[in-house]
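Report on the structure given below.
Complex shown without one protein chain; remaining protein chains in place.
Order as written gives the chain letters A, B and C; numbering starts at 1 within each chain.
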Amino acid sequence: MKKLINAVDSVLEESLSGFARAHSDIIQFNQQPHFVSRKNKSENKVALISGGGAGHEPLHTGLVGKGMLDAACPGQVFTSPTPDQMMMAAQTVEAGAGVLFIVKNYAGDVMNFEIAAEMLDCPHETVLVNDDVSLPKDHSTGRRGVAGTLIVEKIVGAAAEAGADLATCKKLGDKVVNATASMGLALTSCTVPALGQPTFDITDNEVEMGVGIHGERGREIMNLTTADELVQILAKAIDEDLQPAKGQRVLLHVNGFGATPLMELYLVYDIAAHFFEERGIEIVRSLVGNYTTSLDMAGCSITLTLMDDEMLQYWDAPVHTAALRWGI
Amino acid sequence: MKKLINAVDSVLEESLSGFARAHSDIIQFNQQPHFVSRKNKSENKVALISGGGAGHEPLHTGLVGKGMLDAACPGQVFTSPTPDQMMMAAQTVEAGAGVLFIVKNYAGDVMNFEIAAEMLDCPHETVLVNDDVSLPKDHSTGRRGVAGTLIVEKIVGAAAEAGADLATCKKLGDKVVNATASMGLALTSCTVPALGQPTFDITDNEVEMGVGIHGERGREIMNLTTADELVQILAKAIDEDLQPAKGQRVLLHVNGFGATPLMELYLVYDIAAHFFEERGIEIVRSLVGNYTTSLDMAGCSITLTLMDDEMLQYWDAPVHTAALRWGI
Amino acid sequence: MDRAIGDGDHVTNLLRGLEALTKQNDELIQLDWSAAFMKMGMTLMSTMGGASGSLLGSMFVSMGKAAKDPDMDLTAVSTIYSAGVESIKARGKADIGEKTMLDTLIPVMQSLQSDAEQNADKATVLSNMKTAATQGMQSTKDMLATKGRASFLGERARGHIDAGARTSQLILCVIADELSKN
Partner (left out) sequence: MDRAIGDGDHVTNLLRGLEALTKQNDELIQLDWSAAFMKMGMTLMSTMGGASGSLLGSMFVSMGKAAKDPDMDLTAVSTIYSAGVESIKARGKADIGEKTMLDTLIPVMQSLQSDAEQNADKATVLSNMKTAATQGMQSTKDMLATKGRASFLGERARGHIDAGARTSQLILCVIADELSKN
């Protein structure tokens, strides 16, 4: 394992400390239990809280700030955070309008957030993100939440900032989830510090197709082929799932898993954009970069969100976080 | 070689095409010869042009836009662009106030920009960036230009946007260069598509210390040790070179080379920030992320810029590019 | 251990939890069964994380709630343990046969319940418990997973023992071995 770290046990702590220092203008970091929250609390705003295992940076800590999350609870690497983190975060950022939890659909995340929610004595709702179409809709645990989470957080974050109440935020969150589909592939595994070796083995001419974001294996192993062919598989799965109508406006998000250079991500974007435009779909917004990562995994995912006027307006609204910023 | 590409020969073309599509709101892409330029030309503004081999994305194409570059000329991967690119870019973006070339100090870049400049018949100046302190100041070709380039482009870009004339921009550029020092290390090599294999071999417990950004070997091979020790070496070299006074305000930039996750970069930031703060230096601005990359190389560099009021004001000025955006 | 069909963190999560418990050893010894289970549950819940953290945390909290009697006979142990297992089933919306820790925990629950009814002697109870745990653990090998991360792998999960089932079996066997010593 080759990593810029001091010790396996202190990676998370030291990294969060650096994050807190580098962005002390917009966030603050609570040491015990761990959570990152917005520096300037606005009264009477629905408080948005997300979280999950670390190792997906900038998700979620890098998305805390004006117009997006109020707090993020990072667990250990790829390990769901614990209920006390969400409880404390909620108590800190709740501002009289209730709490909205945005949870990626994984057993661990769901259960830990659930326990926190049960103990909370203010109004709260949960939006469950399950955008990964590599799994069938009727999968026994439901589909995983992956790169679409950022889009949910941005759009609902803007609504909360604009004064939407808890029920409205919850409804909007569910709408975005239903309008969003993602699928990813991996060229390499990632190496979890505590494990010290790649999570899975993969040969030089194999691709893991339909992967999640925790270094777990994908739906199937395929032969490494051209970007054209690989991206078509992702795009087709998304297209079949969302079945966008001709003329439908969409947001196209090409996400890198951490070790794939922008050069390749833009090449992937080109293929995906071409695919959807050929079907008469109108790409009105784009986001290309490493946003929902799996440590040092090479690979990418494609996310499509069917946009309407409301969602577009909230997507465009000002945001000021470590990883996403415009209009401010 | 595991990459999301179609063919070695078309990577650059297809990637630029995707970039152009994804950011068509702010840039346009000229196919023959290659250059990316700002969509909205403002009259009577010094035109800033940079360029260099591709593979460092988001540098430089991702830094074209309001408040920063007017054009960027990407060469083949790690290969200096050709003079006709800079000539055509200059003719396209020149707006009555002359052209400022921002050139990283590499023989190929310097000579190709030089040839372009000689052929140009409008007023022009060149700022040569040579911030890499892994080489001695009196090195026979001068020091390399690395991650500090972004800082030069941001600050001078804001000055040009604010109406500074060519001589002022040139002088400011030189001032930023003199106030900036960088040094980097690599944990892995990168793989240039045309080469199909890593540029250098490195074992699991080696670090290349003092690397440039083209996958070339560094100053020396060291044993892989803790992040603390490695970052100290980088920080010390920078500190000795710039010799900042106590109370000096600085911008601290931790740059990833493409395959190093944010988790590690923030950990590196923590160590570096601690190092400089202990010496009484005041970190007033920070930038952490993969900005000046070497394709899929793992590793990082640290850049320090000694800031004054003028530089701070220009750093904070609005910018709207693909990779750097605030205030707009 | 969950590298093959999980995300590779299960053992680390568990060790982090056990380490935290070890640190509280002196405190825990002072408490009655109910309070001790409660505290252990809260500690596991707030140190482990992951699916197993919430599940084992819930298990011990529920065991604490069920442990009203200071007297710990076999029936009491069986009742308390069953309450713990039921809380995992409820929290995880899972049951036997889904390739999870429940495939170890439920057979042990059944073994304890029937041994309590039959008033079996200690050696028999402990031996039955180990057999149930080990068979249960092994049964996960050929299962398709329908809960937890392994469920994402479909057929690819077959042939691997579930990490949670394996660690539960290990812990239960260690407990049985310890109890058989005195």
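As a working rule, contacts are C-beta pairs under 8 Å (C-beta built on N, C-alpha and C of every residue); 3 or more make two chains touch, one makes a residue touch a chain.
Worth saying up front: this structure is predicted, and the values here are computed from it rather than measured.
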{"item": "Omitted chain - touching chains that are shown", "value": "B"}
{"item": "Selected from B:24, B:91, B:141 or B:205 as touching the chain missing from the view", "value": "B:141"}
{"item": "Residue of B:192, B:306 or B:324 touching the missing chain in the full complex", "value": "B:192"}
{"item": "Touching residues on subunit B - with respect to the absent chain", "value": "33, 53, 75-84, 106-108, 111-112, 114-115, 135, 139-141, 144, 192, 194-195, 199-200, 212, 214-217, 219-220"}
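Quick note on the criterion: only the chains that are shown with their structure count from here on.
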{"item": "Chain nearest the overall C-alpha centroid of the shown protein atoms", "value": "A"}
{"item": "Averaged-CA centre spacing for the pair subunit B and subunit A, given as whole angstrom", "value": "28"}
{"item": "Gap in Å, rounded to a whole number, between the CA centres of subunit C and subunit A", "value": "32"}
{"item": "Interface hub residues of subunit A, defined as touching at least two other chains", "value": "77"}
{"item": "Numbers and ranges of subunit C residues touching at least 2 other chains", "value": "none"}
